[in-house]
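All protein chains but one are shown at their positions in the complex.
For reference, chains read A and B in written order, and residue numbers begin at 1 within each chain.
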Amino acid sequence: MPTSMPLQAYLVLAAVLFAIGLFGVVTRRNTIGILLGIELMLNSVNINLVAFARFAGDTAGLVFTVFTISITVAEVALGLALVILIFRVRRTAVADHLDLLQG
Amino acid sequence: MTADPGTLAALALLLPAASFLLLAVAFPLRRSGRAAGLVSVLCSAGALAAALGAWARQTPEGMTRIVYEWIPQEAGSLATVGVLADADSTIMLVLVALVSFLVQVYSLGYLDAEPRPALGRYYTYQSLFAFSMMGVVLAPGFLQLFIFWELVGLCSYLLIGYWYERPEAARAAVKAFWITKAGDVGLLIGIVLLWYRAGTFDFLEIYDLVRAGQLSVAGLGLVTFCLYLGAMGKSAQFPLHVWLPDAMEGPTPVSALIHAATMVTAGVYLLRRTIWLFALTPDVLQLIGWIGAFTALLAAVLACVQSDIKRVLAYSTVSQLGYMMTAMGAGFAAAGFLHLLTHGVFKALLFLGAGAVIHAVGSNDIYHMGGLRRAMPQTHIVFVVGTLSLAGIPLFGGFYSKEEILGAVWSGGLVWPFWMLVLAAFLTAFYMFRVVFIAFWGERHAGGHGAAHGHEGGHLHDAPAVMSVPLWILAALSVGIGIYFVRHHGEPEFTAPGWLTPLAVGVAVGGIVLAWLTYQARVVSADDLARAFAPIRRAALARFWLDDFFEGLYRGVLLGLSRLAGWVDRYLVDGLVNVFSAWTLTWGDRLRRIQSGLPQDYVYGLAVGLLLLLIWVQWPR
Partner (left out) sequence: MSLEPIAFGALSVVLVGSALAVVLTKNLFHSVLWLALTLTGTAGIFLTLDAEFLAAIQLLLYAGGVVTIAVFAIVVTERLVGDRITQTSRQLTNGFVIAAAVLVGVLSFVLRAPQSGPRPPIADDLTRAIGESVLTRFVLPFELLGLLFLAALLGAIYFARPDD
């Protein structure tokens, strides 16, 4: 085993987390479950960013991660607020029932 | 204005054009009938004077070329217009101008019963025709030739269908147009192929190429054959001769002008003009010779069974055109051209004479005539002059040109065609004198006046001066040319065998004798003769079924082709469009299901897009 993990290890980890998050997004029926999957994907992106920042020696990646986290928090807040609103109107949080966009 | 042949020729060309434009535009003038006729006749006279002047000033070797650039190109011009005046074109110009003038004068008398607007229309077309034909004669290159060639065809259509209310006339006009058009397609293809090889349309430039040996001979046969097709159509060679007899539906002066002296000779003239090109392809020349001889014989046979005087003359024209073409095919274009000139004179004479007879009797049928020798002595004399010239009796112009042709064909080595021509000469004398004996001699036949061509009954007297003076002029010319040749017998390009002249004369006299025995002295029974040649006679009366063949071809090929095209359009083209529209609808329906409204499905789409992006980025280059 090397003394420190190479970059690829972190990238592979992030890719695995991303795939799992994608799986969650497309299979979960509850809207909040979908949001949790999105969280996982964003999380994996952050790992990627920090790893690249570390191996390039540039703090830009870290700053970008800070921004990403902030924006994610805002997005989650509003997303869940939307879910609550829909629940108030439609009495359901199941994503399958929210198909008004059907063509 | 200089008085060189080129300028005078151009003047001769432009006068009828001016007449046509004037009559076409100023329709009060046209509708007044006789005034239009006078305008046209005057311009025609001016054109004749100019043509005579051009001819008089023309030296045998000289050439004047006036050319204007029409379509420019980087190196030189693509197409030019102008006049090319040399020995051939000026004498031909004189023939065209002369016959045109005489016919127009004659028409003042022949069509005197026509309504005035119709008469004006007639003279407008006559002027246009004169202009077009002179354009063909004076063309310096193939392009101008072709343009005026087509214009001549148009005028033929207009003039044949002059009495367009008669269905036969309308049909005949369309038939003439169609058949000559078939030949014209060949001509056009030939011109384009030649341009592709030579890079120019101009006669002189191509001639220089040929003389310098720069024109490749390989595959040139196709080009010359295509050019010949145009001549075949216009000059009524077998099998494109079928339009000429039907074209007799037009007024007789029109037949005299167009179908005797000028338009049908355009094909022969084209060959004369470009014989140096055809000399490079001897096979095509041989073919031309054979077809010409066959046409001559076929038409002579057909003429023997006709009872319509104009039809006899029409077939006679076809036959004589065959003679000219055979001479061309033998390689001696001068002999054919000479016969063109003499034939133009005496055939026009014969047609105009027939016209006088028709005008008087009111019918075309020779069996309705008879004994006209006493009723119309002047017409009888000029008609016999024309017939003697056609039959080839010495002292008349036709004899010399015919003998030249026979000598040329013999020297050119075309043996079978030679004997075909000799037999045709025998038949020519026979059928022409058959007409003379039936129509002019003998007694008046029963069933006299039919109401034909809008003329009322018969006034059996000689033609009025306006009709008879042209006749006398032409008759004098026929004899005059004959006497001219006796005095100035030029050096022919070949040596004719000694037995040729006696043979030619003997054959002609033999035909006359047979006709006299059969139709005048009644020693030989016409019915016995008919029975002896019964199968040929039957075939000739059915015109050898050529018309039926063409009709069948038209029905079969053209209509079949159009039916096929209709099927393709309905099932293939429409079907293709319908299939596309059905596909669009089906796939639209299917693609619609992607829009399920569920965001997770859209995430699927995103994921698939991402995959495709990854694959595309990594694709091994």
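FYI, a contact is a pair of C-beta atoms (placed from the backbone, for glycine too) under 8 Å apart; a residue touches a chain by one contact, two chains touch by 3 or more.
All values derive from a computational prediction rather than experimental measurement.
*Asks:* Could you list, sorted by label, every displayed chain in contact with the chain left out?
*Replies:* Across the whole assembly, the hidden chain touches A, B.
*Asks:* Could you tell which one of B:483, B:558 or B:611 touches the chain left off the display?
*Replies:* B:611
*Asks:* On subunit A, where is the contact patch with the chain that was removed from view?
*Replies:* 1-13, 15-24, 26-30, 32-33, 35-37, 39-40, 43, 46-47, 50-51, 53-57, 59-60, 62-63, 65-67, 69-78, 80-85, 87-88, 93, 96
*Asks:* Tell me where the left-out chain touches subunit B, residue by residue.
*Replies:* Residues 600, 604, 607-608, 610-611, 614-615, 617-618 of subunit B touch the chain absent from view.
What we mean here is this: only the chains that are shown with their structure count from here on.
*Asks:* Could you please specify the touching residues of subunit B with respect to subunit A in the complex?
*Replies:* 592, 594-600, 603-604, 607
*Asks:* Which stretch or stretches of subunit A touch subunit B in the complex?
*Replies:* 22, 25-28, 34, 95-96, 98-103
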